[in-house]
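Take a look at the structure below.
Complex shown without one protein chain; remaining protein chains in place.
When the chains are written out, they are named A, B and C in that same order, and each has its own residue count from 1.
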Amino acid sequence: MSLAVTSTSRGRHYEALPVAIFLVLALAPLAAAFGAETYLLGLFTRVMIYGIAALALDFICGYGGLVSFGHAAFVGIGAYTAGIFSAHGITDMAITLPVALLVSALFAWLTGTVCLRTKSVYFIMITLAFGQMIYFVAGSLSPYGGDDGMTLKLRSTLFGFPVLQNDRALYYAVLVFLLASYLLCRAIVASRFGRVFRGARDNPTRMATIGYDVFRYQRVAYVIAGCLGGLSGFLLANATEFVSPSFMSWQRSGELIIMVLFGGIGTLHGAIVGAAAFLLLEDMLGGITENWKLIFGPMLVLIVLFARGGLLGLTQSLWERLRRG
Amino acid sequence: MAEPVPNPVLRIENLRKSFGGLVVTDGVSLDINAGELHAVIGPNGAGKTTLINQISGTLEPSSGAIYLNGDDITALPPNRRAERGLARSFQITSVLPRFSALENVALAVQARSGSSYQFIGRADRESALNDAAMQALTEVSLDSRADILAAHLSHGEKRALELAIALAMQPKLLLLDEPMAGTGPKESERLIVVLQRLKGRFAMMLVEHDMNAVFALADRISVLTYGRILASGAPAAVRADPAVMTAYLGEELE
Amino acid sequence: MSLTLLIVQTLNGLQFGVLLFLIAAGLTLVFGVMDFINLAHGVQYMLGAYLAVMFYALTGNFLIALVLALAAALLLGLLLEFTVFRHLYDRDHLEQVIATFGIILFLNQGVKVVWGAAPLSLPIPDMFAGTIVLSPGILYPIWRLMIIGAGLAVALILYLLVSRTRVGMLVRAGATHARIVSALGIDIRRLFMIVFGFGTMLAAFAGVMIAPILSVEPGMGDSVLILAFVVIVIGGIGSMRGAFIAALLIGLVDTLGRSFSIDILRLIMPPSPARTVGPAIASMLIYVLMALVLYFRPAGLFPAKGR
Partner (left out) sequence: MLRVDNLAASYGPAQVLFDISFSVNDGEVVTLIGRNGMGKTTTIFTLMGLLPATGGAATFDGLSLAGLPPYSIAQAGIGLVPEGRQIFPTLSVEENLIATSASRFGKAQWTLNRVYDFFPSLAARKSNMGNELSGGEQQMLAIGRALMTNPKLLILDEATEGLAPMIRTEIWNCLTKLKQEGQAILVVDKHLNSLMKIADNHVVIEKGRVVWTGTSVALAADATVKQRYLQV
């Protein structure tokens, strides 16, 4: 586990980073550029939405050692729940959001029961396969657009009020959800439960011999991560007003892992930075050439080969090198 | 020393384990009574660790039965055995490297006190957990190193930490798999003193190569060779047993 | 659900199965020997198809195109091994996944740039065009039979290679004790290059063989790759026999499930919901199968590792 950063050994001044991240996100729409360009507002909304999914993935991957390659499935489930309800004229998120979370949790519980019986590379491949399963199931839902997906008639409402209709309102709603998810994950990591979950990554045999049923703890964590994935999908459907199987393709799952890796695994706030880095980079490279993947692909290879610990790790080591002179 | 009691803490009946064609545990039966320290010695590869793994539940026996306080635990997973009061240390140090010494022990305390399905509230600030953990660390003289990451402890300290983890579980039976392995003479002596202090509080099974430790601590000794018990009895009797002399001690002690 | 259709679909399933086996074989060998998870294995299959199309356009001869495509795919594969993969063997699986994912992005896009995004096709060689009468009333395309035959032949050759040759022994030995193999004088990296090159050629071969009946397009390797993962997970990673059996199983279950799910559901529900639910269930079948196998045997049907 060369990538994982110790959770306890990080310095105090890194507390400043998450605060800064959320301050920037809170103030960004006030900046002039955002006033004129709804495009940037939309981009940052997406950053935060993917930030939630990446956060969830970092939670199980960075703290539990569970490398899931099917996390986009939960994003898809959340999005499709919103979409299918909307197709039947139900948009009130007092109903739709709990259902989206519940369906995600159920899927996580069922697949987790199988996946978590296996280890390492088996786990990667099986989560990948289950993700693909959901992808194909969504593609075969012909009443809901099949492979083409479908447009949402209306963004979610709350008790009948169209609270998310305004882009800026949506932005701040997403920010609140992101902040809540972040704080929740942080709390869990430090809690009794989180300590058991982290211990299970370090040494499952030891954890079993002091009396913990490792599998059950991991499954609960997997369900939590699944719910957050579902939340992210639910918000994504609202932001794009569109759902499609492509939300849960295996490339999406890969991209979520890349976001986590970009930000530096096992930090939580790093996942948000990673999501921002990934989406902004995609946007930027995409602006230069439509074949941006020709640049991006090799870049990934180079990052793996040369920059261990992600962007935060990289800046951290550069910073330390500078300070040492 | 220990009186024969009708209901031993641990009873193993005719345990067998084979890997492919290799029989590693070949019909082992033994008892450990309350408060007794029962040492299991034997040359490397005699199947001592395999035996401990079967008792603690990380390895499934091919046949035979294991009873803890009279209950059949042969089919229980390790965590359920731990809940019933079975604790162990490992031959190759097995701690959580990215947790502090205190946290390593606190996790064991946590397993015994209340639910671990608590998702909020910082576990590292729960004084009930920390105090009990600190007490266990003190018992193995590791209290001054409580905040050091386990990965950064010296080898001897890690062995002591394993012991503290086991203590924090408030065990009825403690399995010690070569606690002295790889420790220097001074550290060994310190560990012997610690173990002497703990003796009598719970039943212990000690697997060890260090004969100084074995003869200083054991109430009873069983000699394991080729997966079978060659001799079992009081230390003096075992030491005098000619079969043991040739098969094990004779060779090793010259 | 006629008997004719059942026979034809069973053959289709078999054909799909051997195709999956060709891809899974390389994947399982590479993973077995080097503990290396190579997502980019699927693009080798795609490259095989594209290279065959290209060489066919140049030469007009299918056989020559096949040989050239295999050689070129091998070269490309070895180039990748040399420049990227060999630096990843000692890394953890997560890093291997990301780096090989990067290669997929690059090659999928690269193919688009070189050959365009539109699907290409490769004609069936004249000799094998048309259909054959299997029994009165049952026609079956010759080329699909060719694929089944070629796949089974490759499986046999692989079986002989793995069970009878020294390289095969070393591959099996390396799957459990790579360090010892190395300490006994075998250059395990070179052994791996051989295995890797061979796996690459098998995937490319699958791509060439399927090109005449599927459209050749960017990303065609991706979904096949994931099915190949399902195959090796069910079969037990590192096990050739497991890969073979699992591949045929998956091929049959998937193909038959897709053809008959609606019919079967109509026995228990009205036609209209059956038409909706059928495809969804069919697309889940193989994953449910995987879940069942792993629930009872977490290391697959024929675990190669362990004691």
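Here is the rule we use: a contact is a pair of C-beta atoms (placed from the backbone, for glycine too) under 8 Å apart; a residue touches a chain by one contact, two chains touch by 3 or more.
Computed from a prediction, not measured in an experiment: that's the story for all the values here.
Chemist: For the chain omitted from this view, which of the shown chains does it touch?
Modeler: B, C
Chemist: Write down which of C:Ile7, C:Leu78, C:Val113 or C:Ile186 is the residue touching the left-out chain.
Modeler: C:Ile186
Chemist: For the chain left off this view, which of B:Leu22, B:Ala75 or B:Val193 is in contact with it?
Modeler: Once the missing chain is taken into account, the touching residue is B:Leu22.
Chemist: In the full complex, which residues of chain B touch the absent chain?
Modeler: 19-23, 43-47, 155, 181-182, 184, 209-211, 225-226, 246-247, 251-254
Chemist: Name, in rising order, the residues on chain C that touch the hidden chain in the full complex.
Modeler: Touch set of chain C with respect to the missing chain: 166, 169-170, 172-173, 175-177, 179-188, 304, 307.
In the analysis below, only the chains that are shown with their structure count from here on.
Chemist: Could you classify the connectivity of these chains, where an edge means two chains touch, as line, ring, star, complete or other?
Modeler: line
Chemist: Please list the single chain whose C-alpha centre lies closest to the global protein C-alpha centre.
Modeler: Minimum centroid-to-centroid distance belongs to A.
Chemist: Could you tell me which chain lies farthest from chain B when each chain's centre is the average position of its Cα atoms?
Modeler: C
Chemist: Give, as an integer number of Å, the spacing between the C-alpha centres of chain C and chain A.
Modeler: Inter-chain centre distance comes to 31 Å.
Chemist: Would you mind pulling out the distance in Å between where the CA atoms of chain A average out and where those of chain B do?
Modeler: Distance between chain centres, rounded to whole Å: 43 Å.
Chemist: For chain C, give me the residues that contact two or more of the other chains.
Modeler: Answer for chain C, listing residues that touch two or more other chains: there are none.
Chemist: Using the touch rule from the top of the page, what residues of chain B touch 2 or more other chains?
Modeler: none
Chemist: Over in the complex, which chain C residues touch chain A? Could you list them?
Modeler: Checking each residue of chain C against chain A gives 31, 35, 37, 84, 87-88, 91-95, 97-99, 101-110, 112-113, 222-223, 226, 229-230, 232-233, 237, 276, 279-280, 282-284, 287, 290-291, 294-295, 298-299.
Chemist: Please name which positions on chain A make contact with chain C in the complex.
Modeler: 1-3, 61, 67, 69, 111, 113-114, 117-118, 120-122, 124-126, 128-130, 132-133, 136-137, 139-143, 250-251, 254, 257-258, 261, 265, 291, 293-294, 296-301, 303-305
Chemist: Provide the residue numbers of chain A that touch chain B in the complex, in ascending order.
Modeler: 6-9, 187-188, 190-196, 198-199, 202-203, 205-214, 217, 220
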